[in-house]
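Heads up, one of the protein chains got dropped from this complex, but the rest are sitting where they should.
Note that the chains are named A and B in the order they appear, and that numbering of residues resets to 1 at the start of each chain.
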Amino acid sequence: MSNENREVILSIKHVDITFETGNKKKLVAVKDANFDIYKGETFALVGESGSGKTTLGRAILRINPCSAGEILFEGKRISGKISREEDRNVVRNIQMIFQDPAASLNERATIEYCVSEGLYNFHLYENEEDRVAKVDKALKDVGLLPEHKSRYPHEFSGGQRQRVGIARAMIMDPKFIVADEPISALDVSIRAQVLNLMNKLKAEKDLTYLFIAHDLSVVRFIADRIAVIHLGEIVEIADSETLFRYPLHPYTISLLSSVPMPDPIVERTRRHIDYDPSVLDQSGEKRELREIRPGHFILATSREYADYEYKLQSM
Amino acid sequence: MDENRNIIISAKDVEVKFRVRDRYLTAIRNVSLDLYEGETFAIVGESGSGKSVFTKTFTGMLESNGTISNGSVMFHGKDLTKLKTDKDWEGIRGAKISTIFQDPMTSLNPIRTIGSQITEVIEKHQGVSASEAKKQAIEMMERVGIKNAADRFDEYPFQYSGGMRQRIVIAIALSCHPEILICDEPTTALDVTIQAQIISLIRDLQKELKFTTLYITHDLGVVANVADRVGVMYGGQIIEYGNVEEVFFDPRHPYTWALLSSLPQLGVKGEDLFFIAGTPPSLFNEIKGDAFAPRNEHALKIDFVQEPPFYRVSDTHYAKTWLLDPRAPKLEKPEVIQNLHEKIQKMTDKGGAFHVE
Partner (left out) sequence: MEENSVKYDSDLFEFASYDKDESEHIAAPKYSYWKSVWRTFVKDKFTVGVAILLLILILFALIQPSVSGYDPLIAPNINNSEMRFIKPCAEHIFGTDNVGNEVFDVVWAGAKNSIIISFVCTFITMVLGVVIGAVWGFSKKIDKWMLEVYNVVANVPFLLLAMILSYVLGAGMGTLIFVMCVTEWVFVAFFIRTQVMIIRDREYNLASKCLGTSNWTMIKNNILPYLISVIMTYVSRMVPSLISYEVFLSYMGLGLGVTKASLGRMISIYTSYMNGYPHLFWIPVTVLAILSISLYIVGQKLADAADPRTHM
C-alpha cells in the first residue's frame, strides 16, 4: 500500500518528552519520535515497560507535555499552548482506552454516569431521553445491556468493565483513539472479545487507532502498521506484514522470538533470542531513522544500515 | 511416558470454602491431582477459577477466612490438610515446597539487602556458617543469571529491575533445595522478553536440581513451553487434564477448545477471533451441572442438569464433559484449532509470521 496518497490524521514530529526527577536530573522518556499515522489505520506502538510508549500516547492527549518537537492533529498543532477552544476540540476528537479497567472507572459512579460523562461535558444530547438513548446504544454497541446502567463498576467482570471504558470513549464519536494496552490487564479468554470489538467499532465508525502494546502476538492480529520502541527510541517502523516477514532490528527480532507459541512440539525447538545491544555499531555515530524500503524505517548508523540492507537482500 | 514414576504429592477430593461476611463461597470443588516426581504440571484457568487457591492448600497459605472442608493432600505420608500452625508446617513450607508469586515484591523485604535475604534462608535450612551461606548465596545468584553477583550482593530490591527481582525470588525459593516449586503466574507482571528468559531459567534449573514444578497461569500460550502435563481449571474444578501434547492437539472439553481458540497467535487479520462470552460463574451459588454450560455454545441439555463425570480419553488424558458420552452427538473441535501443529509449524517456519533467525 503506498503511503503517499493517504491522508495523515496525526503527525508526531521529532518529539522529545522529559521528566524532572528531582536534583535537577532529567529523565528522557521519549527521544526524537517522528512518525505519521494515517486516517483509518491501526497503528501499533510496541515496547516493554519503561520504553516510553505510554508516555508518548499520553502526550497526544495533552497529559504529558512535549519538551521538543510538536504533535499535529489534522494538520493543526495540538502540543504546547493552545486555545481553550482547540483544547476542547482535541478532547472531542481524541479519546483514550485505558489499560486497567478497574483503575480507570470511577467506582462511586453508576455505569450510566461513567458512560454519560463526556456527553454531559459537551452537552452532546438534546434532552434526557436522547441522552439515555445514546447511552443505551453505546452499551449495546459493546455488547452490554441497558439494564447495566444502574450498576456500579465493581459489579462487573474485567472484560465487561473494559467494554464500559470503550463505550464511554466511543460515545464521544471521536476520530482518533489511543488504546493503551487495552487488553493486557484482562484474562486471555476475554482479550479476544475486546480485540474483536475494537475492530468492529473501527469499521463502523471510521476510526483511527494508536494501539499501544507490549506483545507482538496481539499486534499482528490488529495492527496495519507497527512501530517498535525501545528505551524511548523508535527502532523500527513497518507495515505489519513486512515487520513480521522481514524484521531487521535485533530488538524487534528478540520481541518476535519471545512470543510464546501454543504448540509444545514447536516450543521445544524454538529459540528465544535475547536482545544484545553490543551487536550494534559501537562507533558512536548518531543513529537516525532511515527508510530502507518504502514504508520500512529502521534506526541505524550508516554501517548498520548497510548490514540491514545486506540482510534484506539475502532474505 | 514412564508408568512407574513416583507420585510426590497427591491431592484427593479437595474442597475449599471461604467465609465472606455471612456467606460461604466454594472456591474449590472436589479436585484431585497427583504430581509425579520431576515433572512440570501446569494448571491453566482464568481469574476466579480457583487455580491459586488450590495450590495454596499445598503450603497452608489459604487466607484466614478459608478452610479445607473436605479431602486430603498427601505428601511424604503426611496429610497436609491436617497441619494447622506454622510450627506444623516447619520443614515443609518454604523448605520442601516453595512458592514463587506473580509480584516479586511481595516476597522480598524492601528494606533488606538482596544478599541477606538469600543467606537467611540458606542458614536456616542448611545450618551452615555465615561465610559458607554467603558463598552459596552468591553461587545461587549467579545460577539464576545475576551478573556480578558478588557486587550486587549488598544491593536493595529497588535497585533491581522487575525481571532481576523475580530471579532473586527464584534464587531464594531454590536455595533450600525444595522438592516442589509452585510458580504462581511468575511472569504475568513481566515483559514478554523477560518472561521468555524466566521460563527458560526455571526449566534449566529444574533439569539441574530435579525438583517438581507446579506452574499456574492464565495463558495457554505459555504452557506449551513449560509443561509436561496440563490441567485446565474452571469454576473451582479441573475439567480436563493430560499430557501437554494431548491437551493442545486433542483437547476434548469445550472450555479447553475455547481457551485455545481465543489465543491471538491463532488470529487471522481481518477475521474475528474466537472469544468466550459472559463471565465465570459466581461461586457463591450452588453450581448445577457443568459450570461452563451457560457460556458454552455447544452445551447439551444435560449440562444444565447433571455434573459430567471424567471420561477417559487415553491412559493419561481425561476430560469432564458429557460430549464424550456415547449418547452425545459427535462434535468436532473448532476449525481454528484443527491441525494446530501444522498451522503453528507454518507460522514459525521460514516465511511465517513468527519465524526468526
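Heads up, the rule we're going with is that contacts are C-beta pairs under 8 Å (C-beta built on N, C-alpha and C of every residue); 3 or more make two chains touch, one makes a residue touch a chain.
These numbers come from a predicted model, not from an experiment.
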Exercise. Missing chain touches which shown chains?
Worked result: A, B
Seminar exercise, completed: Of the candidates B:Val53, B:Ile68, B:Leu260 or B:Leu300, the residue in contact with the absent chain is B:Leu300
Seminar exercise, completed: chain B positions in touch with the non-displayed chain are 20-21, 277-279, 282, 285, 293-306, 309, 322, 325, 327-329
Problem set entry | Residue numbers in chain A that touch the chain omitted from display | 61, 63, 88, 91-92, 95-96, 98, 100, 103-109, 113, 117-118, 120-122, 143-145, 147-148, 150-152, 154-156, 160, 165, 168, 172
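One rule holds for everything that comes next: only the chains that are shown with their structure count from here on.
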For this session: Give every residue of chain A touching chain B within the complex, in rising order.
Result: 48-49, 143, 157-160, 187-193, 195-196, 199, 214-218, 220-222, 240, 244-245, 247, 253-267, 270-275
For this session: Show which residues of chain B lie in contact with chain A when the two form their complex.
Result: 46-47, 162, 191-197, 200, 218-225, 227, 244-245, 248, 258-260, 262-269, 272-277, 279-280, 340-341, 344-345, 347-348, 351, 353-354, 356-357
